[in-house]
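Input: one structure, supplied below.
Missing here: one protein chain of the complex. Every other protein chain is in place.
Residue numbering begins at 1 within each chain, and the chains themselves are lettered A and B in the order written.
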Amino acid sequence: MTDVELPETPLLDELEKGPWPSFVKEIKRAAIEQEKAMKAGKKIKLPGAAKGLLKVLELAYKEKRTHWKHGGIVAVVGYGGGVIGRYCDLEDKVPEVWHFHTMRINMPSGWFYQTKALRAICDAWEKWGSGLTNFHGSTGDIILLGTRTEYLQPMANALAYLDKLYGSPAPFDIGGSGSDLRTPSACMGPALCEFACYDTLKACYEFTMRYQNELHRPMWPYKFKIKCSGCPNDCVAAKARSDFAIIGTWKDEIQIDQEAVKEYAKVIDIEKQVVKKCPTGAMSWDGKELKIDNRECIRCMHCINVMPKALKPGKERGATILIGGKAPFVDGAIIGWVAIPFIPENELIEKCCEVLEAIWEWWDEEGKFRERVGELIWRKGMDEFLKVINQKADVRMVYAPRNNPFIFWRELNQ
Amino acid sequence: MTEEVNKEELKQKVLEYLAKKPWQVRDLAKVLRVKKRELDKIVQELINEGKAAYWSSGSTTYVTTKDKLEEMEKKRSGT
Partner (left out) sequence: MVAQEVEKEPEETVEIKTDFGPPHYEIMLHPIIKKNYGKWKYHEVVRPGVIKRVAESGDVLYVVRFGSPRLLSVYTVRDICDIADKYSDGYLRFTSRHNVEFFLTDPDKIEPLIQEVQEKLGFPCGGTWDATKGEYGLSNIVHTQGWVHCHTPATDASGIVKSVMDELYDYFTDHKLPALCRISLACCANMCGAVHASDISMVGVHRKIPKIDDDAVRRTCEIPSTVAACPTGALKPDMKRKTVILDKDKCMYCGNCYTMCPGMPIFDPENDGVAVLVAGKISDARYPPQLSKVVVPWLPNNPPRWPEVVQTVKKILETWATHAEKYERIAEWVHRIGWERFFELTGLEFTEKLIDDYKRTPYIYASYRTSAAFRW
């Protein structure tokens, strides 16, 4: 039993039922335990925030509408992003959440943690905020959900000194929001996955460190996202969710362990499940040997996914860069398209930085307000973009050549 | 020497504009006919001096003066 009184929330209570873990239980738990912790003498700056959220959310459920208003405040010295300002339009009824700003915290590459680090974040956020989090936001940051304007800087400081003040193995920094480089993210890559064709965690970390200024001080026409996937399975959805998608791939032959293939043949139907499913018909299997015509293989990963013990990406590894991926706002959704067919693994990070910097300079100069890079390329043309990134046109950038002859011969018409 | 004066003048002018409304630096650069890169630097200095501040829509970012920011936030946080 608790001696903490919760507001009545008949609608939300319905969402405590059922087998899937309940976010309502989480909000209630924060409400109860934060109050208890305060009564036990812990320093809590924002008691009642989670309770306030319950009230606001119950009302939202009843009225089928949000009760949040946007605020533009960032209020962390030196930074122009990483805070999402929120005010509640029920300030008189629920003053506890009148301010309810969110902080985005830059996660470690691949979302790996030591418990010491997580506990330290929890301790700091129990003190300075609502005690509610998202692991993680959809960009990848740790989301700390709800605090007041005057606690933003102290919480940022708590994170910056999380090692000294809270015993974390390292401090944490604030992530991106607004017209800046958003927090880059990466699949687990070489840390756990045998398919990784380059070191996604390292690449992600390098970009994040090198572009701290771009991440923290928004100055572009709009947001810019970088995501690193170790192979074409694209577990972080880079192709669809980042302006600059780095997709691991290879150039030579798929490595085959014929003995292991035979082992698989005992448990699966290789002809039906693998050979017939190859999109280019690049494979054949005679019951003894699996053959792959690697000139036909388009590295789709299907056969490797099905027989991970027997097949491996080739040895000449690197990445394909896709440019322009984004959600539909404004000109429609885009899955990124090929900008650089191949960069060898050992040149990958340097080359990406060179290209990124060239793209940013061009986009910052030419881009209109709220124009993502993909949209700018549509407006200006691939020919101009290829000049910017110093690439030659390659048939791999398109599914098919154009179907009209209305070519702009700019060089003849200066 | 004159450059210094010009820069101070420009800074002052930028502050006047920022005091009116939140700006996208690229738009202000067009209005003031200066290079965006140059204005970026000036705006950053003003921010560091505590005279200007960021205002973020969540997806895009603006710059305004510290006072204007407080005024805007006060207005929108009230009911």
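Convention: a residue touches a chain if its C-beta (ideal position, glycine included) is under 8 Å from a C-beta of that chain, and two chains touch if they have at least 3 such contacts.
All of these numbers come straight from a predicted model, not from anything done at the bench.
Q: Touching the hidden chain in the complete assembly: which of A:Lys51, A:Arg86, A:His99 or A:Arg148 does that?
A: Touches the omitted chain: A:Arg86.
Q: For subunit B, which residues touch the unseen chain?
A: 21-22, 27, 57-59, 62, 72, 75-76, 78
Simple rule for what comes next: only the chains that are shown with their structure count from here on.
Q: Take the average of all CA coordinates in subunit A, do the same for subunit B, and state the distance between these two points in whole angstrom.
A: Here subunit A and subunit B have centroids separated by 30 Å.
Q: Using the touch definition from the top, list the residues of subunit A that touch subunit B in their complex.
A: The touching residues are 69-74, 78-81, 83-85, 87, 89-92, 98-99, 149, 177-180, 217-219, 221-223, 364-365, 367, 369-370.
Q: So in the complex, which bits of subunit B are touching subunit A?
A: Contact set of subunit B toward subunit A: 22, 24-27, 36-37, 40, 44, 47-48, 53-62, 69, 72-73, 76-79.
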